[in-house]
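For this depiction, one protein chain was excluded, whereas all remaining protein chains were kept in their positions.
For chain A:
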Amino acid sequence: MIQLEQVTKTYPKASRPSLDNVSVSIEKGEFVFFIGPSGSGKSTIIKLLLHEVTPNKGRVIVNSKDVTSMRSWKRPHFRRSIGCVFQDFRLLPNRTAYENVAFALEVIGKTKAVARRVVPEVLELVGLGGKEHRYPHELSGGEQQRVAVARAFVNRPLILLADEPTGNLDPDTSIEIMRLLDRINRTGTTVVMVTHDSNIVNQMRRRVIEIESGRIVRDQARGVYG
């Protein structure tokens, strides 16, 4: 599903590479944590998988497509197979929960009729039934992140990328979000999550890949934060 082959990424003006000769293979349906201190290169992996940056060396393969050589005009279509959740939710403040999710569908060409059918379903799935018409500022942090997860998942992507999704949430809310991601994982969606929340990693007991200074220092099947 996802393969990094000897990937090196050095940002312009950076003194050392963010990722240094990293090779990882992730199978379909896996749930993987990338952990490590700030600046270790974890977020660069998300950016590589989204084709937001290209590696200096090596190959990145996502959904059996070589992202490294992908032309930029193909990127939009490629991204429709990937869902994405961030620490700061990235919701549109002037749109309701329903509209935020529907927006993601409509801008990739789905009709309003499709949205009317699919959006309530996915909002129900993330546990926001009855709160469809609230605006983000009327929702708690956890609820806002649920909207973001709904938006990422509404298109039934093959992969869900989560960049510190619990970074802005209290421990109890974080666990609820993790349950949600776990449920999504059980539908067959590959979940890749970048975090430094040790509690969550220890509770989930999933594959843990630890990165330090751009290198993989640990890759453990049912790991803990360490």
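Methods note: a contact is a pair of C-beta atoms (placed from the backbone, for glycine too) under 8 Å apart; a residue touches a chain by one contact, two chains touch by 3 or more; residues count from 1.
Please note the rule applied: contacts and distances are computed from a predicted model.
The chain not displayed here is annotated in its UniProt record as "Cell division protein FtsX", chosen from "Cell division protein FtsX", "Branched-subunit amino acid permease", "NADH dehydrogenase subunit L" or "DNA polymerase-3 subunit epsilon". The chain omitted from view is touched by exactly one of A:4, A:22, A:67 or A:104, namely A:104.
Those residues of chain A that touch the chain absent from the view are 50, 73, 75-80, 82, 84, 90, 92-93, 103-104, 106-109, 111-112, 151, 155.
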